[in-house]
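Note that this complex is displayed minus one protein chain, with the remaining chains in position.
In this document, chain identifiers A and B correspond to the written order of the chains, with residue numbering beginning at 1 in each.
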Amino acid sequence: MNKSESPIISVKGVTKRFGSFTALQDISLDIRPGEIFALLGPSGCGKSTLLRIIAGLETATEGSVAIDGQDMTGIPANKRPVNMVFQSYAVFPHMSVADNVAYGLKLERRPAAEIREKVAEALAQVHLSDFAHRKPDQLSGGQRQRVALARALVKRPKVLLLDEPLSALDAKLRDAMRLELVKLQESVGVSFVIVTHDQSEALAMADRIAVLKDGVLRQLDSPAALYKRPVDRFVADFIGSINMFAVSGQRAEGGQARLETAELGAIAVPSDHLPAAGQGALTLAVRPERVKVGAEAPKEAQGEGGLVSVVGRLGDVAFQGNSSIVEVLLEGGGSLSALVSEAEADHLMQAESGSPITAWWALDDMLILPENATAA
Amino acid sequence: MAREKREPAGPFDYSRKLSLRLVFFLGSIFLYAPIVVLVIFSFNNSRRGGNVIWKGFTTKYYEKAFHNDALMEAFINSLAIAFISTLIAVILGALTAVVLWRFRFPLKPVFEGMVSLPIVIPEICMGVSLAVFFSSFGLYVPRDMPFPLNLTNIIIAHITFSFPFAAMVIRTRLNSFNREMEEAAKDLGATEFQVFRDILLPHMKPGLVAGALLAFTLSLDDFVITFFTSGPNTVTFPIKVYSMVRFSVTPEINAASTILILITLLVTFLAMRFQSFEEPRQ
Partner (left out) sequence: MRPFLAGRVMESYRKNFRAFLAFFTPPFVWLVLFFFVPLGIIWLYSFGETEGLTKIRLTWTLENYKRLLEPEIISLFWRSVWLSVISTAVCIVVSYPIAMVIATAKPKWKPWLLLVIILPFWTNLLIRTYALLNILGTRGRLNDLLHWLWSAGDRALSLIGLGDYHLLGERFMPVKFLGEPVGVMIGLVYVYLPFAVLPIYASLERLDRSYLEASLDLGASQWRTFRQILLPLSSGGINTATVITFIPMLGSFLIPDLLGRGQVDMIANVIERQFKSGNDWPFGSALSLFLLYITFILLALQSFHAMRQRKREEARG
């Protein structure tokens, strides 16, 4: 991505209040040309509101949105160079598929021949050419969504906004559609902004993801960075699965900090591992695939950082196909899970449930997270 | 399907309890018997007090009814009133429905109450008040007014009691409107007016038709309010039948009534068709 390229959408300091309720708190972010950008968060986090503010269907209480360098303040939805695919698709039920797609062009008073050509092209793009004269109630959910896509794309928007585009589809169709949306984006080249509450969806499709919670932007990064370097406990927990241990006490000891946890006991970490910003109690976190299990931990440390190990009892082993999740019941209460290979799982299955087992991981693989990295 | 029939009745399958079915059956007989008897006796070939004994089949009373000029004039009056009042009632009803569905405004519950008042107050009160209103403002329609302007008072009265019903039906239809449709249209470049014309109005259409059919039957049905707002020269079908009934009971009235029942059935049937069309498909 070319850093010097100017953003196609620039959101600056957007705050939205509904009465006394703050739906969005001082959001600033840039969307680059040609990328798939996901707004991710649990329901009620304000992600849909932000999308609607970009579309002009909602006005921001404070702050501004610029599209392609132009300030959009005061410009209504019907005059903005962005188009939206709605959660319910909002395909007009009384118009045929072709009429739905043509509607936006007709409003622009384009010549009939041009409209016909563009509609045919758009329908071909979403593989609906044979359905042009059907009514929406003769289409499946997936087909209706393609109509909504074609209808928005035929207007050649600078950015396509998609509000929970896959949530109304069944699981199997959803996976196929993910791939298809990515392909479609590559072929048309315009930026997609996708609102979703499904982290796996965002990870699979997006070039960059903005994680929102309670109207606050918690982290904006690439999927890999979000997974590997979540800035706080919420992001780590929301993206992928992770073992977490609350830190109950903390003491500085030379260049090191001793962190007390109920499950792991006291663990010494270099002071510079501690998060620079944020507030609230610390949490230690480690991804299941970083955790190893065995009869006992290796004696010498691998890497520079050393090892963290903990003794527990073997719990359930959940088969996952090419790998298994092993549950380790900890002495201090609670449990942790480890992702192990099939061979390891077979070996572990022979041990009796409840037999002693050790789990360990490299100190460098362990994240030390604040409760909230952004709060002042 | 065949197996279903043999399933034993569950503890709450009231519809399969014989005693309850009997109540339903007798209730239906009670509701239909008088009308069926009326229809049957409209074909009775008996002049004197034609309703007492069956004297053979005839359709002559239908001919007689059709050749009764006063009755036919009343019939045409009724239809004209129904058509004109329906048209205006649907427009007013649609406006009311959109206001109540779309906007938040101060004293909205008061306006809602005002609109529903004509539905709930006794007909006689409305009839009396309109009669007094027309006479005290000297709004007597001149005798030589051309048809259908001579029916203005009755038409006004009918619009007043039927448009709140139409509003109710149309509002129900509006409630099933997906606001994202409106937003999608705006997003594609439509102005407020274009959204209304291209998206909202087509969605309202079944509601408008259902509301119109309701207003039409209400107008055709009304006796009490018309009774108070009609003059000696503006007789509607129910008023005419009423005066005939008071005078004597003749098979001619049975025949005329049967025709009106048929019209009502037809309109009801149409209304049902549109109602089922209205149901969400998805």
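To be clear about the criterion, a contact is a pair of C-beta atoms (placed from the backbone, for glycine too) under 8 Å apart; a residue touches a chain by one contact, two chains touch by 3 or more.
A quick note: this is a predicted structure, and the numbers were derived from the prediction, not measured.
A.B. asks: I'm checking contacts with the chain that's been left out. Which of A:Ser10, A:Gln25 or A:Ser48 qualifies?
C.D. replies: Of all options in A:Ser10, A:Gln25 or A:Ser48, contact with the hidden chain holds for A:Ser48.
A.B. asks: What residue numbers in subunit B mark contact with the hidden partner chain?
C.D. replies: 11-16, 19-21, 23-24, 27-28, 30-35, 37-38, 41, 51-52, 91-93, 95-96, 98-99, 101-106, 111, 114-115, 117-118, 120-126, 128-133, 135-136, 156-157, 159-160, 163, 167, 179, 192, 217, 220-221, 223-224, 227-228, 238, 241-242, 245, 249, 253-254, 257, 260-261, 264-265, 267-268, 272
Keep in mind that, in the parts below, only the chains that are shown with their structure count from here on.
A.B. asks: Could you state the distance in Å from the CA-based centre of subunit A to that of subunit B?
C.D. replies: 56
A.B. asks: Which residues of subunit A touch subunit B once you look at their complex with the stated criterion?
C.D. replies: Result: residues 55-57, 76-79, 83-84, 86-88, 90, 92-94, 103-104, 107-108, 137, 148, 151-152, 155 of subunit A touch subunit B.
A.B. asks: Taking the complex as given, what residues does subunit B use to touch subunit A?
C.D. replies: 178, 180-181, 183-191, 194, 198-199, 202-203, 281-282
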